[in-house]
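For this view, one protein chain was removed and the others were kept in their places.
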Amino acid sequence: MLRTLVALAGVLLLPACGEGRQSVLNPSGRDALLLYDLALVMFVGALVLWLLVGGLFVYVTRINPREMSRGLAEGLIVGGGVLFPVVLLGGLLVYSLPLMQAPREAGEGMRVHITAEQWWWRVEYELPDGSRVTSANELRLPVGQRTGLVLNAHRVIHAFWVPALGGKADMIPGRETYLSFLPESAGTYRGQCAEFCGASHALMAFETVVMEPEDFEAWLAAEARDATPPQTQEATRGAQVFAREGCGSCHTVRGTQAVGQVGPDLTHMGSRVSLGAGILGVTPPDFANWIAHTETLKPEVAMPSYDHLSPDDLTALAAYLGGLQ
Amino acid sequence: MTRPAPLPVAEGPYPPTEEMLNAPVPPEEQERGKAELRAAWKTPEGWRYFSAVNNTEVGVWYALTAFGFMLLAGLLALAMRVQLAFPGMTFLDADRFNQFFTMHGSAMMFLFAVPMFEAISILLLPAFLGARDMPFPRLSAYGYWCFLIGGCFVLGSLLFDAGPKAGWFMYPPLATEEEGVGPDIWLLGLSFIEVASIAAAVELIVGALKCRPPGMRVNIMPLYAWYVMVVGGMILFAFPPLIAGDFLFELQRSFDWPFFDPERGGDPILWQHLFWIFGHPEVYIVFLPSIAIAAMIVPTVARRPIVGYSWIVLSAVGTGFLSFGLWVHHMFTTGLPQMSLAFFSAASEAVVIPTGIQLFAFIATLMVGRVRMSLPMLWIAGALAIFVAGGLTGVMLAIVPFNWAAHDTYFVVAHLHYTLFGGMVFPVIAGVYYFYPFFAKKLLSERLGRWSFWLIFTGFNVTFLPMHLTGLMGMPRRVFTYPESSGWGTLNLVSTIGAFVVAAGFAVFVYDLLRPKSRQGQIPRNPWDAGTLEFSHDVPEEAWGVRSVPYITSRYPLWDQPKLVERMDAGRYYLPDAPDHQRETVVTSVIDAKPIYVQRVTGPAWITIWAAIFTGGAFIFPTFHIYKPAIVCGAFAIVCVLYWLWTSTARPPRDEMREAGLGLRLPTYTSGPDAVGWWGMWITMLGDATAFASIVFGFFFYWTARPDFLPAGTDHAIGTWVAAAALLGVLAWAATLLAREVNRRGNVMLARLALGLAPLSAAAAAATAWLAVRDLDPVSHVYPAILWALMVWLVVHLCAGIVMQCYCLAGSLFGKVTPRHDADLRNVTLYWHFMALKVLVTAALLGLVPGWLP
Partner (left out) sequence: MTEITENEDAHEFRSEAVSLWRITFAPLIWAVHFAACYGATALVCAKDGAVDGLRLGIGIGTGVALVAIVWLGWQAWQQWDLVRDRDWENDQGTGEDRHQFLGHAAFLLAVISFIGVSYVALPALLIGTCR
C-alpha cells in the first residue's frame, strides 16, 4: 500500500523534478536534500491521512449510513482525535526539529556578505585576510564546502532564497540574519527574493553558480582583480559614454574613475550570467535594451532609462560592459 | 441620613411546574399580548427603515454588506489571476497588481471574514437563545454603520489609484516609507473597523452569557453559543495588539516617531510580532464560528444529538488558548533563535489536536445517526474535504525546516485558501442554505445549490491544488509576473481557469440568493426538523422573535420538550406581552440561567448613524493629515454617544417590578455584576488592557532586541512629575470609588463633591504626565518615542475617564443616578479600577524601570 502511494507521489512530482533551476523538488544542496526527504515523508503521510478521514466520512454517510453504536463513536473521538495524533505529531517533531540546526552552522568554508537593495543584491566575498571582494546579483559557491551567508538589507525587508540549495532567510534592515549552504553538485541555480519588497519584487532574482573548488578559487582570484581595460575601439568609445553619462556616480568599475556605491558593482559585469538582477541575459542587445528601458523593464527602479542615447552609443556601451570580464 | 432600601430582586415560583405550564392562557390574554408585542417591536417603515436596530434587520444588512465586499475582493483576485495566466502578461502593471493583492487580502480578512462572523452571530444568536434581541441593539447598529463607512472608504481608495500596496500585513519599513496615503487608509480605515469588531465581540459575549432563556444552563446551551463566547474572548485579546501596533505605526507615519526605524533604535520586527499576535488567532476567529455552524447542522442531518458535546467545548476553548501560541510560525525565517522557533513549531502541532477532535466529533455524530444528505450537508462535506487538506499542509508548514522552503511561496497561498475556504467559506454557505428559511422565510433552490456547489468545489481545487506544486517549484507569492523559463506557466494557467469556474459558481449562488421567490408560498416552520430554538420562530415572520421566552431543559428543546412550541405560541412562558410598549428581554444568571431581571432594550434611532458618521470623520480626516475637522468630528461622535446613553440606558424605571409570566415578578432595573452594562464594561476593559499591555511589551521588546536601548547618556522622564501623575491618578480613582460607596449609603452630597473633585484630579494627572516627558524629543530615538506613546495613551484614557465622571455627576444632579439606581456610577468605577492600574504601570515605566534596566 505504502509503496504504491510513494510511486503515486513520484508520478505526481516527477514532471516537476526534471525541469526548473528554482525548484525545491530539484535539490542539489545538503540541506535541500534533507528537506526533500522530509517533504516527501510528510506528503505521503498527509495523503494517507486525507484518504482515511475522507474515506471514513464517505463510509458513514454513503456506504453504511445505518446507526452505529455510541461506544464506537466515542472511541473514534478518543482514538482518532487524541491518541493517534499525539503519537504521530510527537514523532514528527522529534524527527524534524533537529533538522533545523545545519543551515545555521558556520561551516568550514568562506563567508559571503549579501545585502539586499531595492531591487538587487550586493554580494561581498570575505577573504581569509578579512578583506572583501565585491560583486553583485550573482553568487558563486564551491562544491562540498559549507559556505556561510551573512544577510542584511538596506531600507526594506527582503528574503534570500535559492530553493535548490536550502531554505530561505529574511533580510531585515538593522538586523543580521544568517544561513549556510552546502552544495553537492556543480551547476547554476536560480534564486529569488521571497519577501514582498515593493513594486519590482517580482524582478529581483539572481543566479547561483556552484563550481568545483579549484574553478572557484580561480574565479575568485579573477574577481578580486581590477577591471580589464577596454580591448576594442568600440568598447573604448563605450567607456567614454559611460564616463560622459555619469554612470560612475552610482556604479563602481574598479581601476577606473567610477566609484559610485549606490548601484551594483560592474567591475566584472561581462563575466556574469545575468543582467538586471536575474531578469535578462548578457548579450550586447540585452545590455542595450536594459540601459535604454530600465524603468519599463523594472518599475520604480532607481536607475533612470537612458532612452536619449543614440543606438550607436548604446551599442558601444554594451560592448564596454560586455568586455568587463 | 438613612440607608436607602436595596433594589428589589426576582420573586415568585421558579422553575415552573408542569401543572403551571399546562394551564391554558385565556384567548383575550393571548390577543392582548400579541398586539402589545407587535406594537413594541414594529420595524420602522419607508425611509425610516434604516433607523432600525433590531438584530434581524442589522444582522441581514451586516451579512449582505460583508458578502458584497467579499465579491468585490473576489473580482480583484480574478484580475490577478488573469495577469498571472501566462508569463510576462501586461494586463495589470506592477503598481496596480500590488494594490490589488494588498486589498484582496485586507478586504477578505477585515471586511468579509470577521464581519461575517459578527453578522451571522448578531442575526442568529438571539434566536438560538430564545432571546428577543441582543443586549445592546444600538451598539450593533453603530458597529454596522462604522463597518459600512470604513469598508467603502478602504475599498474606494482603489478607484483613485491610492490603495495601500505593501501587502495585507503591511510590514514596515516598506509600509512606513511608502509614499501617498495608501498605508494611512489601511491603518485608519481598518482600525475603525477593528473598533467595531471589538464592540460586536463585547455584545456577543454578554449575549451568550446573560441573555439565555431561563433554565438553559451552561451544559445545555447550543454549541454555537460556546463558540461565540470563545471567539468573542479571542477577539478581545487578539485585536488590541493590532490596534496598539496601528497606534505606533500611525505615530511613525504622521509624526516620524521611529518605532520601526532601525537607524534610530526602532525595530521592524516589533510590528511583525504585534501583527501576528493578532493575525494567527484571527485565523481561528474566522474558523471557529464557521465550524460552529457545522455543529448546528450536523445533529439535524444525523437526527441525533451531537456526540461529544463536552469534547467540542474542550476543542473550542482549547483552540482558543493554543491559537495564541502560534504567531511566530509566520516569522520562522526572521532569524530568531532556533529554540524560540521550536516552541512555536511545537505549539502549532499541539493545536492540531483540538481541531482534530472537533472534526472527529462530527463524524462520530454522523456515525450514530441515520444521515440524510441535504444540501447544507453537502457543503459541510465539501468543507471537511477541503479543510482537512488545508490542515494537513498546515502541519507541514509548522515544521520549521519545511517552512523555510515553503514560506512566502504559492504553497502558502494554496494552504491558506484551503483552510479559509474549507474552514470558513464552505461552512458559511452551508449556513446560508440551512438558515435561509429561518431569516428569509423562503427556501433556496436545491438544483441551483447543487450546481453552485459542484462549480465552486471543482473550481476551487482546480485553482488551488496546483499551487502547492507551483510554490515548491519556486514561485514566490506576490509576484506580478514571472519569466517563461521558470516553467510555472502551465500550472498558473490551470489555476486561472479554475478561478473562473469558482466565479461561475458564485454567480449561480448569488442568483439563487437574490432571485424573487414570492411564488414559493408559505414554507414549513421547521423545514429541516431541527432541534434548536431558532426554528420555533413564527412563519410568516413576526418582529418579536419569540412569542414568549421559553423555559428550557434540554440541548434540543424542539425534539425533547414536546409541547414547547405550542406553549410559546400561546404566550404561556415568560414576557408574553409588553404592557409599557417597550422592547424587553430576559436577563439570566451566567451559569444556571436563572431569571434576574427584565432588560429594557433600545429601539429604532438615528443617533447611531450620526455617531458612526462622526466617528468615521475622526478616523478618515487624519488619513489626509487634516486634524482640526477630525477633532471636531471626534467631539461630535462623543456627544452623540453620550446623548444615546443618557436618553436610553439605565434610566430609573417607573415601575420597579414587572409581571414576567408564570407568576414570576422580575425587577426592571439592576446595577453591578447582575446588569449587562457592567459586563459590557468589564469585557471592554479587558480588551483595552490588552492593547495597553501590547505597548508595554513593545518597551521590553526594544530592551531585549536592541543593544542601543536605552541609548547612552539619554534624558529620562522627570521623576517628580511622574510621581505627581501617579499620585493624582490614584487620587482620581479613590474619589470615584468614594463617590460610589457614599452614594450607595445615601450621602448624595458627598458623592457629588467627590465626583466634582475626581475629574479635576484626573486632569491634573494628565497634565503632569505630559510635563514629565515634555522635554524629550520623540523623533530622535525610539526610547523617548515610546515614553511619549505611553503618555499619549494614558492621557487619552484619562480624558475618557473624566468624561465618564462628569456623566455620573450630571446623572446625580439630574436624577439619573440615585442611591438606588447607580448602574452608571458602578460601571464608571469599574473603568477607573483599570485606569488606576494603567496609571501605576505607566508611572513605573516612565519613572522607575529605566533606572532598573541593566
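Think of it as A and B in the order they're written, each chain with its own count starting at 1.
Just so we're on the same page, a contact is a pair of C-beta atoms (placed from the backbone, for glycine too) under 8 Å apart; a residue touches a chain by one contact, two chains touch by 3 or more.
Just so it is clear, the model here is predicted, and its values are computed rather than measured.
Contacts of the undisplayed chain with the visible chains, over the whole complex, involve A, B. Of the options B:259, B:309 or B:439, the residue whose C-beta touches the omitted chain is B:309. Checked against the full complex, the candidates A:97, A:171, A:211 or A:266 give a single residue touching the omitted chain, namely A:97. Only one of B:194, B:246, B:282 or B:349 touches the absent chain when the whole complex is considered: B:349. Set against the missing chain, the residues B:93, B:263, B:529 or B:592 yield one that touches it, B:592.
Taking the whole complex into account, subunit B touches the unshown chain at residues 9-17, 215-220, 305, 309-311, 313-314, 317-318, 321-322, 324-325, 336-340, 342-347, 349-350, 353-354, 552-555, 589-592, 594-595, 664, 704-705. For subunit A, the residues touching the chain absent from view are 74, 82, 86, 89-90, 93-94, 97-98, 100-101, 104-105, 178.
Keep this in mind: only the chains that are shown with their structure count from here on.
Taking each chain's centre as the average of its CA atoms, subunit A and subunit B sit 41 Å apart.
Against subunit A, in their complex, subunit B makes its touches with residues 93-95, 98, 166-167, 171, 173-174, 177, 262-263, 266-269, 304, 307-308, 311, 333-335, 338, 341-342, 345-346, 349-350, 352-353, 356-361, 363-371, 373, 377, 381, 384-385, 388-389, 392-393, 395-396, 399-409, 469, 472-474, 476-483, 486-487.
Those residues of subunit A that touch subunit B in the shared complex are 13, 16, 19-20, 22-25, 31-32, 34-35, 38-39, 42-43, 46, 49-50, 53-54, 56-57, 60-62, 65-70, 72-74, 76-77, 80-82, 85-86, 89, 92-93, 96-97, 99-101, 103-104, 155-157, 159, 161, 163, 166-170, 172-178, 190, 192-203, 279, 299-300.
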